[in-house]
Each structure stands twice: as structure tokens, then as C-alpha cells.
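Certain chains of the assembly are absent from this excerpt, and the rest are unmoved.
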Amino acid sequence: MTEQVKVGIIMGSQSDWPTMQEAAQMLDELGVAYEVKIVSAHRTPDRLWTYGKEAAGRGLQVIIAGAGGAAHLPGMMASKTRVPVIGVPVQTRALSGVDSLYSILQMPRGFPVATMAIGAAGAANAGLMAAGILALQEPALAERLDDWRQALSDSIPDEPVRD
Amino acid sequence: MTEQVKVGIIMGSQSDWPTMQEAAQMLDELGVAYEVKIVSAHRTPDRLWTYGKEAAGRGLQVIIAGAGGAAHLPGMMASKTRVPVIGVPVQTRALSGVDSLYSILQMPRGFPVATMAIGAAGAANAGLMAAGILALQEPALAERLDDWRQALSDSIPDEPVRD
Amino acid sequence: MTEQVKVGIIMGSQSDWPTMQEAAQMLDELGVAYEVKIVSAHRTPDRLWTYGKEAAGRGLQVIIAGAGGAAHLPGMMASKTRVPVIGVPVQTRALSGVDSLYSILQMPRGFPVATMAIGAAGAANAGLMAAGILALQEPALAERLDDWRQALSDSIPDEPVRD
């Protein structure tokens, strides 16, 4: 019996994977089942439509969407489903991801996207945020998350290593 | 016999109209038939889909799309139709329309949006750009456009009025 | 019997209320019980500490935190509790809320804050995001949220009113 996939990690293109894999790794670390898909708002709009329409029915509980530039994927997904969408602005060449950020963040009243920091840290945090949402219903995951957080705190040395 | 509508002016919400009416007025001035619709990328995504899919078949030759904030309308429309899309970034409160601009401008390879200046001047210019495109096939419109341009030049006085 | 409060709306100061009340109104509209508190990261750090430490135990499922300028409240709250934190950047005078945005958004790996748009739209969307998270466990709320979204879509006229 396969575990029910509760988190969908989607991204606009292959080039977003080096960033978005941080979300996948975090979910692996926390033992959360997920799927990874390329869903391009502009190149595969029908795929976006279908994904959004079926998300709730398929049992998805969180969608993590990463995109760069005129990053329409997270916001369009938020328009198609009530399942919470977490947006990750991928860093870009000319504008350092500020274009991605504004395209994801500045959603109009009605369609929130839970925006994370630009780049890899944001993608990792998207995984954590997804886990935090799921943990509201899963005490075991809540405990794993608490442990992860405690381990992070414990790993901080008292002084920096000076080379 | 009604004239074939060749330009569609669409916008994300009523609040964009004070900006986008500049495009309509310009087309009125130049004698170009157009329609005006509210098509919200997030609130009426299906309307966007239908509008995009039917645009070419309905004989639309240019789509002028205005939006503010995470302005996904122009780019999503460009994803749904090969009819040229002109984007107008509407000025916003916190970010002055830079959010609108980046969301419209920074489209990935494959889906161009002809982006105009932020705000009213951009909307008026969207009307002129639409007319310029149509004028490639309509000598009479080309002439009206030339006249409009000449009149603009002729209207510039030699010196500013000093009060 | 009082309803269990599941959402905490906190803010750095009284001056954030005109923005943050949008979150409260949205939760009212969707029938979600919430509390409203002033918790200042800098002026009442101990209150922040206590609030964060007790959040999960008190049954809070989402914390909405609004702040402006060097806006440390959302991120510090995320450091103190695994309960999902939604951050609202309040618009500021000199820097239009870009300072608030960067202080809330750019969290390091480990402590996600679900950042919303700058200002009132962001606060309203924080309410919607909170409802979307709670709706994962409450079918009745999910239905109300679907209805709210449908009503929003239905309210969009086909054409703008031209005055």
C-alpha cells in the first residue's frame, strides 16, 4: 500500500530543480510523502488547470510552487484550488529574483500565496512550512518537526571556527 | 453592419479602468473598433482561458491587457493565444507599479508580452501600438496614424509658457 | 461554551491595526474564531517568548503576525513555535514596506514565515491562508471557503463601469 501523497512540489521548468530539490530533501528528512512535477504556467497551462482542479480531490494538502522571472505558477495555482500554496521565488540572472518575488508575493485580495525567501533557503523552508501545516493533524510529524528544530538549535556551536 | 472588432482591451478589475481608458480613448481617436472586458487571471481564470482560446478565431488581432501587482493577466493571455499581447503595468500603492512591471515584462522565452510604460502613458501607448500593428494591413489607418503623429509634433510650441 | 481559538492575530503596535484588521474581518466573514494581541518583538520581547512557547499547547493552529520596518515579530515567533506563522509586511513611510518585506521574508533555512503581499491586501490574504490551512481539517470551513471564492468570481462583471 503506497502512502498518500500530501504535498505536491511543482516548478516551472527543469532549471528550477537545483533550487526546488531543497524542498524535496527537507520533506525526505522529515518523512513526508510528496510528488514532484513540472507544471509550467505558460508552456503547459492546461496541465496547471488540471493539477489545480484535482488537487483537493486527490488529497493534496499543500502545494509548493517554485518559479522564476514573471513567476505566474504559484499565483495561478492559488486561483485554481483552495489547497494552500507555498511560493518559492527562484533567483534570476538580471534581477536576482526580485522579479520572481514580486510576481509571487503581490497577489490581490482573494488568492494568498505563502511566499518564502528567494532561492535555496526559501525552498528548504517551503518544505518545513508544508511539514508544519501537516503536523497540525499528525502528532508524529509534529514530534519529528520538533526534533528537527531542536537538533538545529543544538548544532550551533558557541563560537565560530576561526581559520 | 457592425465593424469587426480587432482589438480587445482587457483588465484585471474595475480599478484598472481609470488607467486603461487611455487605451480606449486612443483607439476612439484613431477610429479603431475595440471591445472592453474585465478578465481576471485569478478571479475568473476560466474566462481568461476562453478569451485566449477564441481570440484568433474571433478575428482579434491585438489584445491589450492591463493589470497591477502580481499582474498575471498579460502573460497568461500570451500563453493561451498567438495573437500579440500588449501589457500595461498599472501603478500600485506600495511598489509604484514596479511589481506590475516585473510580473508582466519578465516573461520566459516563448511567450512575449509587449510591455508599455507604467500607468496612463503606457495605456495610451498601448492603443497607439495596437493601431501601428493594424496599420500594417490598413493603409487608411496608417494615414490616420501618420496624421496623429504629425499633429502631435505640430502642437509643440517653440518655448514653454512661463507663468 | 466558547469556541476554541485557532488563529492568533498579533501585531507590533497599535499603528498596525488599520492594516491587520483586514485579517480579522476576513476571519469573521469565514466564521473562524481568533484572538487579537499586540506583541512587540522589541518592546515586549518576553510577551513574544511566552506567546510563542504556549502557542501549540493552547491549541493555536495558525499565527498571523503583522509588523513594519525592521519587522522582527513574524520571524522571531517562527523561531519560538512550530505553529505555522503567516507574516504581513505593513507599509512604511520612507521605504513603502520594502523594509518590512525583507525583514519578514528573508528568513534563514529552518524558520519559514509565510509572507503575504505588502499592506491591506496581504492582511486580508493572511486571513484566507489561515482559513485554507484550517479547512484541511474542517470540511465545513472548506465549503465556506469554496463558497467565498465562488462568490468572488461571480461578482466580477463582464465589463468595467465607464464613468
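Order of writing sets the chain letters: A, B and C. Residues in each chain are counted from 1.
Rule of thumb we're sticking to: contacts are C-beta pairs under 8 Å (C-beta built on N, C-alpha and C of every residue); 3 or more make two chains touch, one makes a residue touch a chain.
Only a predicted model underlies this, so the values are computations on that prediction, with no experimental measurement involved.
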item: Assembly copy number, counted for this structure file with 3 shown; value: 8
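Everything below uses one rule, namely that only the chains that are shown with their structure count from here on.
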item: Most widely separated chain from chain A, with each centre as the mean of CA atoms; value: B
item: Equivalent interface positions on chain A and chain C, same or different at half; value: same
item: Where chain B and chain C are represented by their mean Cα positions, the distance between them in whole Å; value: 35
item: Between chain B and chain A, distance of the C-alpha-averaged centres to the nearest whole Å; value: 34
item: Where chain A and chain C are represented by their mean Cα positions, the distance between them in whole Å; value: 19
item: Numbers and ranges of chain B residues touching at least 2 other chains; value: 13, 43, 69-70, 95
item: List of chain B residues in touch with chain C within their complex; value: 11, 13-14, 16-17, 20-21, 36-38, 40, 43-44, 47, 69-70, 93-96
item: Chain A to chain B touching residues, read off their complex; value: 12-13, 41-43, 45, 49, 69-70, 72, 75-76, 78-80, 92, 95, 98-99, 102-108, 110-111, 113
item: Chain C residues touching chain A - in the complex, by the definition given at the top; value: 56, 61, 82-84, 86, 101, 105-112, 114-118, 120-121, 124-126, 128-129, 132-133, 135-137, 142, 145-146, 149, 152
